[in-house]
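For this view, one protein chain was removed and the others were kept in their places.
The letters A and B name the chains in turn, as written, and every chain counts its residues from 1.
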Amino acid sequence: MERSFEKYFRQNRLPHLWCPGCGNGIVMKAIVQAIEKKGLDQDKTVIVSGIGCSSRASGYMDFDTLHTAHGRAIPFATGIKLANPELNVIVITGDGDCTAIGGNHFIHGCRRNVDLTVVLFNNSIYGMTGGQASPMTPTHKKATTAPYGAIDRNFDACRLAEAAGATYVARSTAFHVQHLTDMIAGGIDNKGFSFVEAICQCPTSFGRKNKMADPAKMMMWMRDNAVMKAAWDKLPDDKKTEEKFPIGLFYNESETDYATAYNEVIQIAGGADK
Amino acid sequence: MNSEITIKLPRCKGCGICVAFCPKQVLAVDELGKVMVVNADACIACGQCELRCPDYAIFVDKKVKA
């Protein structure tokens, strides 16, 4: 039986260009399933992406789609949402795209609380260019530009988003598909800046460099090391070892979104009926 | 056979994720690098393969009893 999520893909563009075992396909499916779950109008939903492996997702998704420049997805998405607030705007970005070259846009997007749902595909590496270290490559892990192991400290994008003012912050993984779908769906529900980090495997560029070339093993690593937030909060510090990480909804606060706030400006300025 | 396994072969890249997560060793990757069903009778239609396939290449339905 044909799956209902297939209608959200541009069938003539599949199969996608991602490497065998790449987790991006799993996250992309989770996004469309969240869209389906929330019943978003396909004609009124825009997918905006940056540059990199993850950002190629927009081309496969059957909506109005925008493949922007490296790091710039959030400013473009902000313009789309403010210009036409009836559109649902979902941003697809990667760890390099979002937290390095797009880092400033990311924190200010959070601060403005524009009603966007940003899904960061975190594969810990610059995949498209062949495996260079990103700001989210865990310290000591290897990359082509960190052949002796990364010495940079890595970002926790969720904590960054929360500190910068995002009103919905969650993390999941490519292993926890249904949970990931729920986290994204929750982000769509939140009227404001929603950030979902989706940890996913890059067997080709990250895995091979770090003794984990088998994508299934990378997913099992996610299974074995992800800890649901409620359990994480109760976990003694000595059990929070380097490999362990929390997943789940970290933060959700209702705040006025930017377009709503601007409508008040229009009211005051007398332009409401123009 | 309790299930019907549909494979969209052009989409399969032979990554082996479905094989690794199948609890009943129903699947294998053939020498051309594509998934193949090697033990259909063992399938319990748990859907792990479909759930985890990054390429939307494999689908499992529970067989409706006649």
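Assume a contact is a pair of C-beta atoms (placed from the backbone, for glycine too) under 8 Å apart; a residue touches a chain by one contact, two chains touch by 3 or more.
The working rule: contacts and distances are computed from a predicted model.
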Omitted chain, identified by the protein name its UniProt record gives, among "Nitrite reductase small subunit NirD", "Sulfate transport system permease protein CysW", "2-oxoglutarate ferredoxin oxidoreductase subunit alpha" or "ABC transmembrane type-1 domain-containing protein": "2-oxoglutarate ferredoxin oxidoreductase subunit alpha"
Chains still shown that are in contact with the chain withheld from the display: A
Residue of A:His108, A:Lys141 or A:Lys229 touching the missing chain in the full complex: A:His108
Listed residues A:Cys53, A:Ala77, A:Ala157 or A:Ile199, member touching the removed chain: A:Ala77
Residue in contact with the excluded chain [from A:Phe63, A:Phe121 or A:Phe155]: A:Phe63
Residues of chain A in contact with the chain not shown: 10, 13, 42-44, 46, 48, 58-59, 62-69, 72, 74-84, 86-87, 104-105, 107-108, 258, 262, 265-266, 268-274
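Everything below uses one rule, namely that only the chains that are shown with their structure count from here on.
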Chain centre separation in whole Å, for chain B relative to chain A (CA means): 28
Chain B contact footprint on chain A (complex, rising order): 1, 3, 6, 9, 14-16, 18-26, 29, 174-175, 177-178, 203, 214-217, 219-220
Complex contacts: residues of chain B adjacent to chain A: 10-11, 13-17, 19-21, 51-57, 59, 61
